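Please see the structure below; I have some questions.
Heads up, one of the protein chains got dropped from this complex, but the rest are sitting where they should.
Moving on, here comes chain A:
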């Protein structure tokens, strides 16, 4: 682990000095993970590719301002998430605001079936409505708090919680019906 951190730090230092091979090495180290982060938020390959290119160009351009080189990964990931949310907000796809009520429903237990293949779950997540998918992804997969999600998306914390509840319910039902259909 410490070796990996040292390597990242070294690559960042070389990158600051303008070493192109170090930039490529950093890119190879992070591109797949970052691409998937973007894909899970924006929901399509083309926007994810554009976002990742923008994020890496921006990151390499501003790498000299990075105070902790070992935090390159989380710095880049935050950049990718912010740009992804910004893109879907720009495209007015983030229809998170609920039209019915904004009240928090009673908590419901997840019914996660055992040995459920991740591909099947991810497919179901990607099929969730935009707002529900974004909040679910940021909360469950990326591990953000509701307050942080609210800040990033520009929604209220309560709205995020409602959206999260909705996503869980939809996901449970969707997977249940798929399992029963099989």
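Going forward, a residue touches a chain if its C-beta (ideal position, glycine included) is under 8 Å from a C-beta of that chain, and two chains touch if they have at least 3 such contacts; residues count from 1.
Definition applied: contacts and distances are computed from a predicted model.
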{"item": "Chain not displayed: protein name in its UniProt record (\"Sulfurtransferase\", \"Electron transfer flavoprotein subunit alpha\", \"TRAP transporter large permease protein\" or \"Anti-sigma factor\")", "value": "\"Anti-sigma factor\""}
{"item": "Residue among A:39, A:75 or A:146 touching the omitted chain", "value": "A:39"}
{"item": "Touching residues on chain A - with respect to the absent chain", "value": "15-16, 18, 20, 23-24, 27-28, 31-33, 35-36, 39, 45, 48-49, 52-53, 56-57, 60-61, 63-64, 109-110, 112, 114, 116, 118-119, 121-122, 136, 140-141, 168, 171"}
